[in-house]
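Moving on, here comes subunit A:
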Amino acid sequence: MSLLTLVGALPLLGAALIYLIPNKNTELVKKFALLVTTLVAVASIFLAIGFDKSVTTMQFTQSNSWISAFNINFAVGIDGISLVLILLSTILVPIVVLATWHESDGGRWSVKTFYVLILILETMMIGVFAATDLFLFYVFFEAMLIPVYFLIGGYGSANRSAAAVKFLLYSLFGGLLMLASIIGVYVISGNQIGATFDLTQLATLEIDNQTENFLFLGFFIAFAIKAPLWPFHTWLPDAAKAATPGTSVLLLGVLDKVGTYGMIRFCIELFPDASKTFTPLIITLAVISIIYGAFMAIGQKDIKGLIAFTSISHFGFITMGIFAMTTQGMSGSNLYMVNHGFSTAALFLIAGWMMARRNSSIISDFGGLQRVTPVMAWSFFIAGLSGLALPGLASFVSEFLVLVGTYTRYPVAAIIGTLGIILAALYILIPIQKTLHGPVTPGNEKMTDLNLREKIAIAPVIAIIVVMGFYPKPVLDLINPTSEKVVTNAGFTDPVAEVNK
Partner candidate 1 sequence: MQTSENLLWLIALPLFSSAILLLAGKRANSWGHIMGTIVSASTFTIGIIEFFAMQSRSEENRAVTQKIFTWISVGSFNVDASLLLDQLSICFVLLITGVGTLIHVYSIAYMSHDLDRRRFFAYLNLFIASMLLLVLGDSYLNLYVGWEGVGLASYLLIGFWNEKPAYATAAKKAFVANRVGDVGLSLAIMISFATFGDVSFSGMKDSVDQASSTQLTAIGLMLLLAACGKSAQFPLQSWLGDAMAGPTPVSALIHAATMVTAGVYLITRSNFVFDAAPIAQLMVLIVGGVTLLFGAIIGMAKDDIKKALAASTMSQIGYMILATGLGPIGYAFAIMHLLTHGFFKASMFLGAGSVMHGMKDEVNMRKYGGIGKFMPITFLTFGLGYLAIIGVPPFAGFYSKDKIIETALNEGGIKGLILGSATLLGAMITAFYMTRVVILTFFGNERWGHKDEPHESPALMLVPIGLLSVGSVASGYLLYKGDWLVHWLEPVVNPLKVHHKELLPPIVVSIMAVAVVLIGVSIAVLKYRGEQSDKAPERVSVFTRAARKDLFQDNFNEATFMRPGQSVVKNLLNIDYLLIDGLVRGVGSVSLNAGNKLRVIQNGYVRSYALLMVVGALALIATIWVVTA
Partner candidate 2 sequence: MAVANYLYLSAILFTIGAIGVVVRRNSIVVFMCIELMLNAANLAFVTFARINGNLEGQVVAFFTMVVAACEVVVGLAIIVTIYRSRRSASVDDASLLKR
Partner candidate 3 sequence: MINFALDVGTTATPESYLFYFLAPLSVLAALGMLLVKKAVHSALLLAWVMISLAIFYIAQEALFLGIVQIVVYTGAVMMLFLFILMLVGVDTSDSLEENIPGLRPIAIVAAIGFGGLLVSLISRATFNRPIYGLSEANAEGNAFGIAAELFTRYVFAFEVVSALLITAAIGAMVLGHSQKSKSKNSQRDLSIARFRKDSLKDASGLPSAGVYALHNAVDVPALLPTGQAAPSSISSVLQARGDIIESATFEMKKDEEEEK
């Protein structure tokens, strides 16, 4: 069994053990969950250490026959892209657990169930990024919805069940379209090279244009919903508003990345020709997402809705970078996924603490927090600055890479995209002004600042945001070879600078 499988199985094991703890002993449940998730994080760091950056093939591979009738294997393995996303997930989960210590207390179900769901979700998250078998990926992709559905529906705030359903239905709809495409790919593979779900083998298929386009769309719509790309985005604000902050962090920080990850791993790698055909369309959608999400964010009254829409804007950047088909765009997008994960996590966790203290998520209910709760305010501020891609903080590098990468191929898209930079200033600074600045609004005078637990939880995130802003190299080193490979395999080479022609 490879280390990768072990990392993936660990949370599941933890969930099983937690199940044995008596219901009443909630503190023990929480501590144990923290322990398990931290262990997973540490184990995943060992993955990173053992990862060989010099090769672009899958590493830590393992393949066991699962459903022999369809030649489905339990096949996992990681390359640079998947590794960084797995790291993102495994690092975020313990932080979420620690940060949202009391989130599960008032839920519909027991605290224990909450952590069992979280741990199951963690396994799924690792699985979805590690799967090298298309079918296995799909299984994780869909099965992942269930714990999230219950996390939103069971522990969320008002409107949770409607939001949970919307989330689930949207995702299922996309998933089913993808299923149709998967079946198509599978059948075609059966006709050409013997039925298989192995990604590397599937990438070698020769599919006629029309079919390829349809298959591509099946995958793409599923991922666009997941990502979410305009106009498939409407589930996200609702879900983010209804979910607990912790769940939202996982939802926006990790789950949505499956969409953009899928675009790289499946849309582009399996259907390079169709990707080429649809690139203009997708770039257009991405640009619309950037601007649209930003405008919508400016108009939000609810802090969670705001963060959700900023994410839509950011996902526009990520998608744009991916389909720019340049190494800068591709690496930038990958890096952006990681950075966005941490920035949004920080924003959402702090917003969560703010909301828990004020018992409201309406932006205008806050004000003057910088006076009352300086540490919280500062953390929020820094997270916000990362959200607006301030140089020196994590998002900048990735956003800039995306823009540069896009500019070299699609200058107009990049130019429109840069407008997002201005709007970002608005959508971050307006709420910051309303919440942190100004006179202290009535009701906030007695608000307490972050306690030690919360400080410990947020510190690593802030640290990562800052460090990744100045020194993204270690992560880029992991990402670069793979993204170069993806771009090359898709039949693209980076545009050459004018002076070097």
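As a convention for this text, a residue touches a chain if its C-beta (ideal position, glycine included) is under 8 Å from a C-beta of that chain, and two chains touch if they have at least 3 such contacts; residues count from 1.
Candidates were picked such that all candidates are chains of the complex that A comes from, given by their letters.
Worth saying up front: this structure is predicted, and the values here are computed from it rather than measured.
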Check 1, 2 or 3 against subunit A and report the one that touches it in the complex.
1
Residue ranges of subunit A in contact with candidate 1 within the complex:
166, 169-170, 230-231, 233-234, 292, 295-296, 298-299, 326-328, 331-332, 368, 370-371, 374, 378, 385, 390-392, 396-397, 400-401, 403-405, 407-408, 411, 414-415, 418-419, 421-422, 424-426, 429-430, 433, 436-440, 470-473, 476, 480, 483-484, 494-500
